[in-house]
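The excerpt is restricted to a subset of chains, each kept in its original location.
We call the chains A, B and C, going by the order they appear; numbering starts again at 1 in every chain.
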Amino acid sequence: MSFLSRDRFGTMFQSLFDRTPDTGPKVEQDMPTLCAALLDSKSETQDRQLARAILLKYHHGTDADHRAFFDHWLNNMDIDVADLGSAVLAYDANHSPAAYARMMAAMRAPRIRLFQKLAQVTGGAKCLVKIREDIRKAARDAPDLKRLELDLFDQLESWFNRGFLVLDPINWETPANVLEKIIAYEAVHAIQDWDDLRRRLQPADRRCYGFFHPRMPDDPIIFVEVALTAEIPGSVDDLLAQDRQPTDFNDLTTATFYSISNCHPGLAGISFGNALIKQVVRLLQQELPQLDTFVTLSPIPGLSKWAPDDAVPDAALAATYLTQAKRADGLPLDPVARFHIGNGALVHAVHENANSSPAGQKQSFGMMVNYLYDLDQVDANAETYANTLTVAMSKKVRQLTTP
Amino acid sequence: MSFLSRDRFGTMFQSLFDRTPDTGPKVEQDMPTLCAALLDSKSETQDRQLARAILLKYHHGTDADHRAFFDHWLNNMDIDVADLGSAVLAYDANHSPAAYARMMAAMRAPRIRLFQKLAQVTGGAKCLVKIREDIRKAARDAPDLKRLELDLFDQLESWFNRGFLVLDPINWETPANVLEKIIAYEAVHAIQDWDDLRRRLQPADRRCYGFFHPRMPDDPIIFVEVALTAEIPGSVDDLLAQDRQPTDFNDLTTATFYSISNCHPGLAGISFGNALIKQVVRLLQQELPQLDTFVTLSPIPGLSKWAPDDAVPDAALAATYLTQAKRADGLPLDPVARFHIGNGALVHAVHENANSSPAGQKQSFGMMVNYLYDLDQVDANAETYANTLTVAMSKKVRQLTTP
Amino acid sequence: MSFLSRDRFGTMFQSLFDRTPDTGPKVEQDMPTLCAALLDSKSETQDRQLARAILLKYHHGTDADHRAFFDHWLNNMDIDVADLGSAVLAYDANHSPAAYARMMAAMRAPRIRLFQKLAQVTGGAKCLVKIREDIRKAARDAPDLKRLELDLFDQLESWFNRGFLVLDPINWETPANVLEKIIAYEAVHAIQDWDDLRRRLQPADRRCYGFFHPRMPDDPIIFVEVALTAEIPGSVDDLLAQDRQPTDFNDLTTATFYSISNCHPGLAGISFGNALIKQVVRLLQQELPQLDTFVTLSPIPGLSKWAPDDAVPDAALAATYLTQAKRADGLPLDPVARFHIGNGALVHAVHENANSSPAGQKQSFGMMVNYLYDLDQVDANAETYANTLTVAMSKKVRQLTTP
């Protein structure tokens, strides 16, 4: 009923924009000059030209150029602490709208205003995602850049808030320019080539869904691959076998989430996965009411590293690791466990000989785990966990961890 | 080439969402409790339920309820000035990322975090547009609410930034649920009914374009109505005459923007019109290379009010008003003049007997004005104007204003 | 999953085509010359120009012109009976492919080849629908034209075969240029204006669906209006009441088809209604599994005309008429009854005071009837009826007809 409206948005203007020649004297100017001019500009046309010049300059810059830009933004476009301090005092003395407005202006560092103006051009927000990715890399050696990263996080969190994202199926009818990104972004079980991709998308017992931002329609934010199965699977080798037969439609009972990939390192720290899984669950329930089990088949990326050298690499070891190994803050040590348990899933089963790939052998002795999303329990689990850090698990897993 | 992607976004999930029953104990709780719970919530499921409960409570509230909500947000969810002051001092002492993060957290009032969480649910941003509209009304009698309005302005400016908007044609093939909004929103020359609407959209020499936010595809942000003509028109009565004949395609030389309507009072202060006009100009140039003149036919809303009682209501009076009557800040007194001149247009011609409607007679003795968008001059004009407040005008208008 | 592909078809080329100027010497020639030239043409470019010229000439012609065209096509472009006779004899003597090909060529009258060439231009098939409509009118006074009509029926039946039609929802998000056709085409309960239309499309308990031909996307072939109700309704006045409240979603049990309109008289005789009803039933069953009753609320157009002057206009009279009044061929006298009973529906209930409109009073003393589509029975009913002409009816109706 509602699909009519979906077609009304397009990239007509975007492409028009893209044909605007990127020449002109502005690109010749140096970054500090361009940034200052953009902050000073009172004309929208100038805004657009300057913002494009800055983004182009960044695009063509080397790592060293980027580092210089970052330092400029960090040091020369920081918040004016003295001004902010006096504005806070003035507002404390008199809660007038004018004083409030002054304080709000003082709270916004010039670089924040710069980022906001850059986001005004089509494609600007996407460039800023890339810039934050670069800053995160650079910050490994230059911790001060974390302040800059924090500013961008704030902005990106606002622009990529879940209320603006759309859930879209990804399948063999999806445009090739989106699919090539799926191949590139798959982070859990690498996709070898287009034939491998087709095996994951085209069979009637396979699904894939992604979150997209409406202005980046050819670039997913996060996506999940799903296998529909007759029972809870215990081996990704079986799931991805080249010669497997699709499960008969009438036998399908279980949706297995076997791969979740975040696509943009520049959006790190913004939570998409929880919402994605739960929306996909609801969608599948609508489409296939016969499904009664929603489960993952997940890697255990931290197991080998954690295990003592003389440990016996069996299910008991994995179960103990997943449910008892904790960080200093009391959360599970394993990052994938942390994610699913935080979402309210429970540790359902551990499988030996589940992943024969070199990566699987190395990370976790070839073992994998199912996290179960029991829809009647998942909210309660999440709440209990948030309050008590109690890890939910099945009886079978509990027995494995009890000597 | 690019239109394929436009179809990939939809409201499938949105409608799914809308069918989630809005029941449950949460709606029974009072607003302060709900707001506190939402800020405390650590579960995304709970976030969603609480945000929906708050928006529903608002939706069903009376003006008095709303006022109570506003007061609660204003007074009990304000910035903690003492905390912010100490965070600023700490950052001043040590520019560490941790100190910066603490200061940034202190700068964000609880109500800002509330608004951000409300925006996470589908439709949330649109509700906040309505809420700001209501706050603006309430602030007339309660100036303190301006602080609240300022907070929302900041958020909405970020979510409705131009980089996220799409330009879309509005015509007789547009869905009815969008067209009925055009009828409702038209602010300059009221649309009587569907037949009147059709006369403005269907003829080959008429166009209409709007900016849309991708997640509000059935609700334009701003739209402009355009008449393609053989020469610069001097009367809106002629343009909108019921029995007029479309101009022959080969005679078209001029695009006349005869009505621009902002659709959402809750977005007041965010600039859309300038970008809209300039993008439409570029679009029309592409489609109809024969067009060489881009002009408005605009009302002069402040003329009668400004004119002395004994003034002769002629073109000289209007020209003088438009180019010489100024506000205290030196900008043109007439709001429409302020807009177009600020965009870089020049005051091209003034017409008597141009608008026989009661509103036209009352506002400006039936006079109207053309602002000319000369594409080779418009940027330079805007820059000059920004720097010197010099109003650009044609020779003819200059002569009218010279005694 | 599949909606991606739907967006790939458009009218880009169509509109391009439409801008081709329709001038040139060809339009000046008379119809016989143009028709002869088109049949002789060996160039596709010429084909297109001549076909457009013929269609334009028709479009601008008067009724008298049309009649002259019809006569020309009928008399001068008929099958060559002598040639066909000899081709049949030759094939009878030798079933060679060459003889077969010659016979097939002889079976195709020049006017058939003309119609086929006209259909090659975009929009051609739609013009031929209109032409058949005109021929049907003209044939009332000139029965010989029925031969021409028969030729066109054959072609149109092929082009508008059900395998090419698509079922599409029609709702308040449908483009206005489609909706205005719904207003124009509604044949059972006239739609007063856009507000009336909205009342039939927008409420959550109302649906409308149409069959469309892909190359006439803005012009439905047939459509049906559906009311979702809590029980089988007995009055169209209630269904269409301006101030009615939508039925609560959870109470919906029944889909009532209260209006079916064929849109193009030129397609008369090609069956669409049966397939439409059955596809809509399946669609609704998918969307709303709670629905267990599919029924019509139908007029009884022939009742008054059939009833003796002194008949008591009560339910017994209507039931008797519907189930016992027959044509010479044994089929029900009432055309609407003939349609639904032929589809396998049964006469379920008769209602007095069901339609207070003047038309309803005049046709059937304000009475209406429900035909029930019992999905477990409908095929068997249709088959029985096809073989035995037995009219299926409910016990209640049977009792009414038994003195």
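The rule we apply is simple: a contact is a pair of C-beta atoms (placed from the backbone, for glycine too) under 8 Å apart; a residue touches a chain by one contact, two chains touch by 3 or more.
Since this is a predicted model, take the numbers as computed values, not measurements.
The copy number for the entire complex in this file, given 3 shown chains of one sequence, is 4.
Keep in mind that, in the parts below, only the chains that are shown with their structure count from here on.
Each chain gets a centre from the mean of its Cα atoms; for subunit A and subunit B, those two points are 33 Å apart.
Annotation: 46 Å between the Cα-based centres of subunit B and subunit C. Each of residues 1-5, 7, 174-175 in subunit A touches at least two other chains. The touching residues of subunit B, when paired with subunit A in their complex, are 1-16, 42-46, 78-79, 81-82, 84-85, 88-89, 91-92, 95, 97, 100-101, 103-104, 107, 116, 119-125, 143-144, 146-147, 150-151, 154-155, 157-159, 161-164, 166-168, 174-175, 178, 212, 214-215, 217-218, 271, 274-275, 278-279, 282-283, 286, 343-344, 378-379, 382-383, 386.
Across the complex, subunit B meets subunit C through its residues 3-4, 6-8, 10, 172-177, 179, 193-194, 198, 218.
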